[in-house]
Structures are given as C-alpha cells and as structure tokens.
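What you see is part of a larger complex, with each chain still in position.
The chains carry the letters A, B, C and D, assigned in the order they are written, with residues numbered from 1 in each.
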Amino acid sequence: MHIRILNPNTTLAFTHDLESAAARLAAPGTKVDARSPATGTPSVESHVEEAIGAMGVIEMVRDGDRDGVDGYVIACFGDTGLAAAREITAAPVIGMTEAALYAAALVAARFTVITLPPRTRIHSDRVLRETGLTERCVVRAIDLPVLDLLDEDAAVRAAFEAEGRRALEQDHAEAIILGCAGLSGLVEPLGQSLGVPVIDGVMAGLKLAEGLVTLGLRTSKRASFAFPPLKGLTGAYAGLMPKG
Amino acid sequence: MHIRILNPNTTLAFTHDLESAAARLAAPGTKVDARSPATGTPSVESHVEEAIGAMGVIEMVRDGDRDGVDGYVIACFGDTGLAAAREITAAPVIGMTEAALYAAALVAARFTVITLPPRTRIHSDRVLRETGLTERCVVRAIDLPVLDLLDEDAAVRAAFEAEGRRALEQDHAEAIILGCAGLSGLVEPLGQSLGVPVIDGVMAGLKLAEGLVTLGLRTSKRASFAFPPLKGLTGAYAGLMPKG
Amino acid sequence: MHIRILNPNTTLAFTHDLESAAARLAAPGTKVDARSPATGTPSVESHVEEAIGAMGVIEMVRDGDRDGVDGYVIACFGDTGLAAAREITAAPVIGMTEAALYAAALVAARFTVITLPPRTRIHSDRVLRETGLTERCVVRAIDLPVLDLLDEDAAVRAAFEAEGRRALEQDHAEAIILGCAGLSGLVEPLGQSLGVPVIDGVMAGLKLAEGLVTLGLRTSKRASFAFPPLKGLTGAYAGLMPKG
Amino acid sequence: MHIRILNPNTTLAFTHDLESAAARLAAPGTKVDARSPATGTPSVESHVEEAIGAMGVIEMVRDGDRDGVDGYVIACFGDTGLAAAREITAAPVIGMTEAALYAAALVAARFTVITLPPRTRIHSDRVLRETGLTERCVVRAIDLPVLDLLDEDAAVRAAFEAEGRRALEQDHAEAIILGCAGLSGLVEPLGQSLGVPVIDGVMAGLKLAEGLVTLGLRTSKRASFAFPPLKGLTGAYAGLMPKG
C-alpha cells in the first residue's frame, strides 16, 4: 500500500519532517512518502495561500494517481483543497483537520484546537461546521507565524503548553489538537506535561488512510465527488487534467 | 461608485450578459462592469473548477483595486473565491449565493434553491451552512450542464418552472432562488408563472454592494480577512501580489 | 422611490434624527421620511412595549400604503412588528436588526451586538435564532435606558467604546453592531477608535429596502405573509384594516 | 389555587368550551376559569391577529392579577403574547404550544403538530425554534379556517384523522399535537383511531400551571422578564399599567 502525504506549501523542511514522522508510524507493508508542489507558497496562513495550496494539492493528486498512490493525507490545518482532491481521484483522501477531530472525538468528550496564527481561526471553524463537532470543540490560537515552527524550540513548545493549560481549565478540554502540520514532535512532551491526549492530525490521517485502503473504501463517485467534466481549460490550467 | 461583477469562468457570453443585466439595475451614478479571468475554465460545476475559478477571482480583484473599483460581486453560485477576495481588498465583496439567500430571507419565510447540475448541490449546502439558513431553505437541482444555459431557451425555462412547482408544493417554498449566474432573464417570466418572488443572486449582490459602499462599510481587516502576509510565492504565483 | 422609516416609539426626537440620517444616505431619486405612531410608548425596551410598538407599526404600514410607500424599515432593535408588517403590505419591509446582521455577515467573520438595556438581550437572541447567525455573533448589553441616548454625549459613547473593546478582545469580534436605533452618530467615531466596521441597522435597512425595490422583489404572498383574512375586528381594532 | 385560561380571541363559544374542558381536568382545590378580551379579533390566524391577541393577553393578565390569579395558560397555538404576559406578572404563564411540545417530548421520541390553516405553519415553527425541539417534530397543516372548528363535526375530525395517518407513516410520528385551541374533544376519538397519544396543549398547560404553582415556581424577574419600566404611555395604552 502506498500512502502519500501532501504538503500544500513549498517549504521542503516541513515535507521532509512529515515523511520521517509518517515513516515511523506506517504499518508494515505501507510505503509512505511526502510531496510539496513545485511552486506555490512557503506557508498557508491566509485564504489566498489556501487557494494557491489547493492548486498544488490538485497537481500532487494528479501526479500521485500516475504513481499508483492508494491514499492521500493533506497536511495543512484547514484541509486545503480537500474537496477538489476527492473529486479527481477514487483513492481516499483525508484532511489532517478532520482526522484530528475524529480521533479526538474517539478519546475525549470535549477538546480544544490550538492553531496559529490567530487569523486562521476561521479555517478551523469551517472544518468544525463541516464535521458537525462545533459544540464539542473550542478553537484557540497562539500568535506565531507558521514559519517560526521550523525552529521547534522551547518558545513554540512553551506557547502551546501555556495555551493548553488554559484549554484544560477554561474549556474543560479533555484532549488537545495541534492546529498545524509539522508539530508531531510536540505530541509526546505536551501529552506528558498536560496529562491528556495530544493529537497530530497528519499522523491520525495516515492511519485513517491506511484503514480505508484496507477496507476497500474509496471516495464515492456519485454526485458530490464524481470525476469532474473538465474541458476547455486554458492557460496554465490547460494541461491540468489530461483526461478528466 | 464603481461596482464590478466578477465572473469566475472564461465564457465571455456570460460576462457580457451579466454586464448588461447589471447596467439596467445599477443606481444612477454607479458604473458597473463585468470581467472574466484571462484563462481558466469555461464553467464552474466541480470542485476543481471552483479552485481554478478562485485563482481567477483573486487576479480580478487585484486588478480591480488597481482600477479603483469600490465593490465586487462574485457571479458564481457557490461564491467561489469569496474569502480570498475579501482578504486582498478592503472594498466590500459579495457572493451571489449569500446575496440571494439574504434577499430571499427578507421576502419569504421559506425558500428553495434550484441549482444545476446535481453534482453542485454540495456547493449550495456549504453556503447555507455558513449563512445559517439551512433550516429555511431546500436545495433542488436540475440535470443540465451549465453551458446549456447559453441557449436560454424553452427547455431551460421549462425545467426551472417544473422544479419550481415541486418546490412550492413539496417544500412549502415561498420564494425561488436561481442557483446559477446568468439566469436573470428568467426572473420575470418565472415570477409570473409561479406567483412568488424569483431571485437572481448577482443582481441582489449588485444592490448589496452599492449599499455597503454608500454606507462606508468595508471588509473588516481584523483577523479573518486581514491583508495576507504573502511572501516567497514562486512560479505562476510569484507576481500575484506586488505588495501584499 | 419612497422609503419610509418606521419608529415604533413616540419620541419624535428619535424620528427626526432617523429621517435626517437617512436622508444623507438615500440614493438619488429616493424620497425618505420617518414616522412615529400617534400614540404608544416613548421607548421600546420590554415585551409589553414591543407589543404596543407592533400595533404602531401595523398602523404606520397601513397609512404608508395609502401614501404609496415602496419600502419600509423598522427602526427598533428586535424588529418589533416585522412579521405583521410583512403581512399587510406587498412592499418589502426590513427590520433594522436583520439588516445589521446581514451587513455584518458580509464584512466580518464574527461580530458582536452591543444593545441596551440588559433586559433586551432576549430580543436580540430571538432575531439571531431567526436569521441563523447565532454561532457567529455575541450579544452584549450596556446598562443604560434607551431614553438616555437622546443626549448622545460622552457617557454613551464611552460606554459603547468600552464594551466594544471587550468585544474585540474576548469575542474575537471583527465588526460591531449598534443594538439600538438612533445611534448613527456613533458609527464614524466608534469605527475610528475601534478600527473595525461599526454598523447601524437602520441605515443598512434603508439600503436593503432600496435594493429590493429596485430589483422588484416584494414580500411573498404565498402562505406565511399572505394578506390576512381580517374580519370581525372590534373595539379599537375595528377600523384597523378597511379592506384586508 | 386559581388558574385562568386566556383565550386571545373574542369568540366566546371557544372560551366557554375551554372553561368546561379545563374544569373537568383541574385538580381538587383548583379554581379554573377562562377569559376573552373585551374587544379584538374573533380568531388568530395571522400575524396581525397575533399582535391584536397579544394586547388582549396583556390586558387579561393585568386584570387577572387584580383578581388574585395564581397561574395562566394562553390558549392560542403560537403562544401569542407569552413573553409580554410573563413580564407583567410574577405568576407562571404557560403557552399551550410549549405545553403540548413538552408533553409530547415526555411520551414520544418523535411527534407531529397538525395545525390550521396552512398560513400559520410559521407560528409553530417559531415556537419549535424557541423550545429547541425542531429535530423531533414535523409541522403539518390542514386547510380549514379556525372558525370552522366551532362546528366540531365529522369534517374536522376526518381531516385531522387523515393528516394524522400521514404523520404516522411519513414522519414516523409517535404522538400527535392538535395545533389549535378548542379541540380537546378530539383527543379521545383521535387517540383511539390513531393508536398514539393525542395532545391538547391547553389541557397540558393547565396541568403545568398547577404544577408550577404548587412548586412555588414563579417567573424569574431577573432580566428578560423583569417587570417593565412602563412610563409615558399615551392613547389607548395610557391606562394599560396603573403602576408598572
């Protein structure tokens, strides 16, 4: 089985970290790799960058299907490009946000997302509405730009830990969701200091993707995610889909 | 005041129709024009086309701000690219779907969207969730591709009328929303035959945009739609925003 | 086009202010005036006063239709008498609360109503439930009686500004709705000091009413707002509707 | 204990029927009577008539408190005037609609309201939203004017029975709510023919009112239903509240 992690941004350091972390958790027999788009944006923390990232996701799924990939995980909080990805492949596609939320719902009654920076709170809210988990989840944000995470140092961890403590006390949170890709290194230390499950959606998505592939469950091609009737695309999009 | 209609697809016949229809309804003193992206997709009836259309919307808003546009209307059911557009301009941006829903909510207790083709039902559902009007609105779909609307002939009208009658009887609808741009020609005949308000979201959006401009209400730049901190964009996206 | 602002209370100073403020924002070609009921209550800040105000609204719409009014705006937070008004005229009727909420939803992801006095919080909650925007909006109240607004002095403004700052910080509000009619003078200074859009629902309602009239959208007369089958009214109500 | 049924319309035949039916179900020691307003509307089946009925309810509660009434039931589907009534007395006030819904929720998982005429469906929807029971209840309507109920003959019963059967089959209803006052005579025959509980909200409200009085539970006077600060009322309203 071949699972591919799709990093919608172009920062290769994140992509490499995701691939390493995923390799440690993949099942025996699962080949897992990670990809970034050739061009795009170094991070996704705005709606415009989500739009750019979505184009990257589409291209990576197109290429992945040529490579025989069996399942995909979108490694960006907000699940950039998820619906389009589901549309152009029959392989299952999992967003890290929905994966994290479902994992949290299986181990805790209430939970809190800690995302960053604050302007992206709306992206979490959108996925919460779509998953229907709004009433069980609070969204918090810490005031750091995404690229600061590359230096996953004491400052980042301290910020998450402080916000996590507020979540336990003020939100009655029983689990914490890391609201950004590339933070799997925080799962264990934060889990130990906070005493509750700490969830990285990319790794949760990896296991969900493996599970769906084993079950033979592929994206429904009836209506909402049927292959798109693409024709007449022009400009940079002309070659997007050789045979829609 | 300068309002611009943004057609996210590249079919100029739609763009011209939108400009003509809008010109007839614009207030004295409002200059209204319509634009399509230079390249892209001839229609938006899939998630991939929504992604392509969103890139077009971003480019058209970037250009619109250079032209001194005061307000925008996105003329695509599903409001493709709306959040990104709100982010890169302070001018108000209105989606035709939300405009239609709010107009309907002001003249009727319950209403029905008639969209097309059936695979796009999910786009209407998404906007309904965001506007909070799910319980007052039913979504119906007729089985025609978008480009058939160019020939706005008897068949298209008959399909809308038949579905509209079902909406009145089965959904208790008190108004009908046309779930696609480029159908303003149906407003009057359908309204007469069905006996309830029939709403074209582009025209409703035009009046909402004019209203917000007159009131001096511009998109909030606090958090969710603050100007994006774009930097490091590469490839086709490198020149997207000269100065984010 | 003739738009009439309906002030459900009998305090003429409010009515005059509303007419002046509306005149400044009306489109060229729009005649706008404001009315109060002949008798009733000097302010609406209780359920009983809402009931009295609703009777005033009914009488004012009855008279407005005789005067050839094309659209109405109800200038009372809570939209007193809105459903009854929609029932007895085919002209569009807009409540200031729903107008403010829709305007806010078009320029901000989250927003806060600041109403007064605290006992009227329930009126805002009711309109939020009907518009479906409960999850995007917080209701705050300041402890001042409505008639204190007549002296729109430093105290009133300071109270709104202080509560507005709390909304930005604690509610993640990106826009502020003034939860009372007669406060349009606060829109500009508050907007400047808070740095987010500040919305007066009466003025938003004026532009919505103008828009619906231009679009030819009138209240649906199918079911919920069909003309009422009034007959056999007695006492003070006997002459309410000469010909229902 | 003294419970008073408030009929917001002026049709005394209904009032007398309500008083008789209530007398049969009142607890030993409960004095129950029914009142209509001196003037108003012969039936409530529109928003305007709801507004008129609300004024009647206010006057009847004002008078009831002078008479030492301990609890009130509003006998009109839609609970006309309920909030205002709660505001001007500390005695508990129960709406027949909420009473019927709570009773149904205690004996069935899902239930259907059968109201009349169809234009009043919106009144039921409003109470459903306020009670939070929207997902467990369907609203159906039969096409008869309210005053036809005075002749509670075979036609009325047949219409309810036919609609009730549709509710059982299509809505999975497990109980039926009679969506109008004055139908307690249908409870037993309909219950026998349909084989599920059939609920008359006025009688359910009577028992709820008795219960609250026995428990010493009176309407909270903190915020939403605090006594109103009425002053400066003019015209017909001047004498409404001698001492607010």
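Throughout what follows, a contact is a pair of C-beta atoms (placed from the backbone, for glycine too) under 8 Å apart; a residue touches a chain by one contact, two chains touch by 3 or more.
Computed from a predicted structure; not experimentally measured.
Of 6 total copies in the complete assembly of this structure file, 4 are presented in place.
Throughout what follows, only the chains that are shown with their structure count from here on.
Considering every other chain in turn, the ones in contact with both subunit B and subunit C prove to be A, D. When every chain is reduced to the mean of its CA atoms, the largest separation from subunit A belongs to D. Distance from the subunit B centre to the subunit D centre is 44 Å, each centre being the mean of its Cα atoms.
In subunit D, the residues touching two or more other chains are 118, 121-122. Taken chain by chain, the contacts fit none of the simple shapes, being neither an open path, a ring, a star, nor a full set of pairwise contacts. Across the whole structure, chains are in contact as follows: A-B, A-C, B-C, B-D, C-D.
Residues of subunit A touching subunit C in their complex: 118, 121-122, 125, 134.
The touching residues of subunit C, counted against subunit A in their complex, run 109, 135, 172. Interface residues of subunit D facing subunit C in the complex, by the touch rule stated above, are 10, 38-42, 45-52, 54-55, 58, 81, 83-84, 86-88, 118-119, 121-122, 126, 129-130, 145, 223-226, 228-238, 240-241.
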